[in-house]
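Structure, as structure tokens:
All protein chains of the complex are present and in place, except for one that has been dropped.
Let's look at subunit A:
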Amino acid sequence: MTAILEVAGLRKSFGGVTVADGIDFVLERGAMHCLIGPNGAGKSSFFRLILGEHAPDAGRILFAGDDITALRSFQRIRRGISVKFQVPGIFKALSVRQNLEVAFQHHLHGQSLSATTRAMLEFAGLEHEADLQAGVLSHGQQQWLEIAMAVGVEPQLLLLDEPTAGMSPDETRKTGEMLHDLNDRGITILAVEHDMAFVEQISRRVTVLHFGSIFAEGTIAEIIDHPGVQEIYLGTADV
């Protein structure tokens, strides 16, 4: 297996708060990997550093073997990284169809665009909501719409920040199936998630972040059995 994402010595501080404290992280191509950690561990900041929304104080980020540390966000997206935010980042005033068209029109026009939009509406289970304003969709539907939009840019790596936040158990299960489907088609997935049942459903390997650095890494079983992980979640470990 080759690495699709390599992060070396990544550091970032805001004043006295360190959100990334020398992170070294490797993600294999084709992986379905989860990132967990207590609130304030630096998970979302780590995503923002990968996406280029924050410039690191030190360290390097390599994507598919290329150094992308100095690239701007949109340039990283064009290289093949895509993201779904924790709060659905959709265009609420536009129709569901228009949301998808904006996402796909990078590389598609005319009939190809229409055909792909139809297929993705079906993929996201939103065929009957195509002409509705996206803002009126349920929370779960908005999450699926955003996943469909994120996939529309044809990414190699999909970053998901709490993709099931606010979803019902049934919606969560369906989202898990959706991500497995995308992963089977070659998209590497890195997800921040708190719901351990969902982590167990989708993930083969898990990384635990704590105070901006890697605390533990392994299979889901290894992480559950890790003596320090429960303690940092309960806030009792002196680490």
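The working rule: a residue touches a chain if its C-beta (ideal position, glycine included) is under 8 Å from a C-beta of that chain, and two chains touch if they have at least 3 such contacts; residues count from 1.
Following the convention adopted for this analysis, contacts and distances are computed from a predicted model.
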item: Name under which UniProt lists the unshown chain, selected from "Xanthine dehydrogenase family protein subunit M", "HypC/HybG/HupF family hydrogenase formation chaperone", "Branched-chain amino acid transport system permease protein" or "Twin-arginine translocation pathway signal protein"; value: "Branched-chain amino acid transport system permease protein"
item: Sole residue of A:29, A:60 or A:174 that reaches the chain not shown, by the stated touch rule; value: A:174
item: Sole residue of A:124, A:137, A:157 or A:229 that reaches the chain not shown, by the stated touch rule; value: A:124
item: Residue of A:36, A:49 or A:83 touching the missing chain in the full complex; value: A:83
item: In subunit A, positions touching the absent partner; value: 51, 72-74, 77-78, 82-83, 85, 89-95, 98, 101-103, 105-112, 115-116, 119-120, 122-125, 144, 149, 151-153, 174, 177-178, 181-182, 185
